[in-house]
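So, subunit A:
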Amino acid sequence: MRYQYFPGCSLKGSGRAYEESFLAVFRALGVEVRELEDWNCCGATAYMSVDETKSYALAGRNLAIAARDRADVMAPCSACYLVLNKTMRGLGENPELKRKVTGALKAGGLDYREGVKVRHPLDVLVNDIGLDEIRKRVKKPLSGLKLASYYGCQIVRPFATFDDQDDPVTMDRLMQACGAECVDWPLKTHCCGGSLTGTLPDAGLRLAYIILNEAKKRGAAALVTPCPLCQFNLDAYQGQMAGKFGRPNMPVLYFTQLIGLAMGLDADELGIGRGIIPAQAALAGR
Partner candidate 1 sequence: MPLERKIKYEKDCDREFADWVTSQTGGENLRHCIQCGVCSAACPLSLYMDYTPRRLINMARAGFKKEVLSSFTIWLCTSCYSCRAECPKQIKVTDIMYLLKRRAIEEGVYPKRFPIPVLAREFGRMIFTFGRVDESLLVANLFLRTNWLRFLDMAGVGLGLMRKGRMSFVPHGIEARGQLRRVLEAIDSEESKEAAK
Partner candidate 2 sequence: MSTVKFEPKIVAFFCNWCTYTAADLAGVSRLKYAPNVRVIRVMCSGRVDPQFVVEAFAKGADGVLLGGCHPGDCHYAEGNYKTLRRMKMLERMLKAMGVEDGRFRLEWISGAEGDKVRSVVNEMTEKVRSLGPLDLPGKFREWDKEIEELEARVKASEAEEEKIHA
Partner candidate 3 sequence: MPDKPKVAFYWCASCGGCEEAVVDLAEDILKVVEAVDIVLWPVAMDFKKEDIEARADKSITVSFINGAVRTSEQEEWARLLRKKSAFVISFGACANSGGIPALANQSAREDILKYVYEDCPSVENPAKSRPATAHAEEGRALTLPEFRGMVRALDEVIDVDYYLPGCPPTPKLIQEAVGALLTGNLPPKGTVLSPDVALCDQCKRKDSKPADLSIKEFKRPHQVQIDPEKCMLAQGLLCMGPATRAGCEALCPGGNMPCTGCFGPTSKVRDHGAKFISSVFSNLAAKEPGEIDAALDGVPDPVGTFYRYGLAKSLLRRKIN
């Protein structure tokens, strides 16, 4: 098995731990993962509100580069995952747009081809590698660890390609395969506040707080997520929340970090220490 890997800006910055754990896990699984050469910003959602065509072109460049290789592309960042998929659909549905974008790419000496598959690691782990394989690899089961699995919005919406839009379960099943327990709660795909935490803290932080607080209420020791922006909002802003709503003090981990731990990988290799809210207590020295 071989995949291409589109990190996106976050995984090189605030989401570093995500990249570290993601790569570590797939390395341990013996799956070859190659970083897309000279990739550029996916054109992230916020950019859509500056120039739609250009944001398609930006994503288009990455897809054109990816098309040189037959392997599927993994995009761990929800925003990248959405934008790249949205671009493929958009160009597929709108010939006029496609003409413009492919034309522009030509000008840059790139040729856009259809048929690239952009997938999320969750999808790959459950549907390509399989839960049984994961179970086999588990050395230190996360038994007794109560998690609230939080998916965020953009990996199931608007394109619910591999899971349900209102009640996704992929990550729950993965965590259960690692021996952890997942609380039943209704906020799996509610908004974490997105970029509002920075631009309109009053609005953004409230949303983030609701999620952390509900998870706590349901008895979760930690939150697990597949999205770097969610992780950032829910982890880094807990200090700011304290003043306004109260301090949840809830560690927020990437699902790849927990899988890594269960597989017996080293906590530092998985960037566990990079969380603003320390996870050690919750993980009880795992």
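Methods note: a contact is a pair of C-beta atoms (placed from the backbone, for glycine too) under 8 Å apart; a residue touches a chain by one contact, two chains touch by 3 or more; residues count from 1.
Candidate selection criterion: all candidates are chains of the complex that A comes from, given by their letters.
Because the structure is predicted, anything quoted here is derived from the model rather than measured.
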**OP:** Scan 1, 2 or 3 and return whichever one touches subunit A in the complex.
**Re:** 1
Subject >> candidate 1-facing residues of subunit A, complex >> reply: 9-10, 12-17, 38-41, 43-54, 57-58, 60-61, 90, 94, 97, 100-101, 103-110, 153-154, 157-158, 160, 165-166, 189-191, 193-196, 198-203, 207, 236-237, 239-240, 273-276
